[in-house]
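Every protein chain except one is present and positioned as in the full complex.
Moving on to subunit A:
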Amino acid sequence: MLKILIPTLFLLPTTWLTSSKWLWPTALTQSMLIALGSITWLNNTTDTGWTALNSYIGTDPLSTPLLVLSCWLLPLMLLASQNHLSSEPMNRQRMYITLLATLQLFLILAFGATEMIMFYVMFEATLIPTLLVITRWGNQTERLNAGTYFLFYTLAGSLPLLVALLMLQNNTGTLSLLIIPYAKPLLLMPFGSKIWWAACMIAFLVKMPLYGMHLWLPKAHVEAPVAGSMVLAAVLLKLGGYGMMRLMIVLDPLSKEMVYPFIVLALWGVIMTGSICLRQTDLKSLIAYSSVSHMGLVAGGILIQTPWGFTGALILMIAHGLASSALFCLANTNYERTHSRTMLLARGLQIALPLMTTWWFIASLANLALPPLPNLMGELMILTSLFNWSAWTLILTGIGTLITAAYSLYMFLMSQRGPLPQHMLALPPSYTREHLLMALHLIPLLLIILKPTLLWGWFAC
């Protein structure tokens, strides 16, 4: 763990002390080496489940895929940001990389935490660099509104979580993830325990986001610069899922009754947000709502607390992280050429930029969960475990899958096929950097097809 944490921490002096000529290559190389080093975590050899364990941090098969994803994403974020930051003064560029590196540090500590309070503190700490990135480097005036929604929705959801965790600490005496599964269940008065359950879950449901509390997400994703969108879609949403999966163990006997409203919201949200996607004119907004849709399925999979549900949720989180981040990078390539997010202005690109069409195609297929990609594996596992939970969910999830396919194809056809707008003159050809970025997103997604058990969490026997 230290071999990843110390290099990430020292990325901060690196960005401030390198000369401006070597800033980006150095930051990229260091973060790429950290990413390659983090892949060694996937080797879980211990019987107890916890690898790289010390008093504060450890990794287990649940947190490892998410850790590798967040480490992998930092070089990709730096690659994506290189163009739009190149015109800014050096100090602002260094500040940007510093913010991304501190975000990475907090994410590694959050996913690796064995103590729930440490996880909570890091969960909150990740909000600050993200807020700074959204409000200071976003492109439109709505970024202030977006930052406010983002910060206050998540904070308001997570303050009850602090109270709930402190109550749990008082009653069980510990909040260590290694001990909590074996501790006595929390016995409170009937109504009090329902409130405690809700307090534990609301923070993560807002973060995921669940359909009723998702308003912050389209704003934050759309107004953030590309690296902010990438990290929000790929990793920060998964913090919510990860927190839910960890806390579900503690909440057990209450969950049987309390989950119904949230599963209903999650599944109905899949359909509603999918339908909203079909009406979107703004490309980033479409991808943001598709994130809400996929996360609704993940929330449904986690809330039913079955092994396949958890496994499907974890795989879908990782696969969606890579695919959604890829789509945001593609949307950014459009934005850098037309300076507009409107889909109508950037259509017919297959004629102008045919190689980028390949990446659009693969990313859209990943979004609509084409076999044999891991997106399908996650969705199928969640679908079947939800069907086992109650047969009627199949109607909702089936319609949801249909609508997902519809809007993913709509996005692809709208941006790639059709006539090119007639007043489009200066479309710079695709840079090698952009191709490298897309390759680094989609090649891991394709490689996961070959060994998905790496991502199965606790149930990969």
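Operating definition for what follows: a residue touches a chain if its C-beta (ideal position, glycine included) is under 8 Å from a C-beta of that chain, and two chains touch if they have at least 3 such contacts; residues count from 1.
Keep this in mind: contacts and distances are computed from a predicted model.
In the listed set "alanine--glyoxylate transaminase", "U6 snRNA-associated Sm-like protein LSm4", "serine C-palmitoyltransferase" or "NADH dehydrogenase [ubiquinone] 1 beta subcomplex subunit 4", the entry agreeing with the UniProt name of the missing subunit chain is "NADH dehydrogenase [ubiquinone] 1 beta subcomplex subunit 4". The chain that is not drawn here is touched, among residues A:Asn91, A:Asn388 or A:Thr453, by A:Asn388.
The chain that is not drawn here is touched, among residues A:Ile117, A:Val264 or A:Leu370, by A:Val264. Looking at subunit A, the residues touching the absent chain are 260-261, 263-265, 267-268, 272, 279-282, 285, 338-340, 342, 344-345, 388-393, 396, 422-426.
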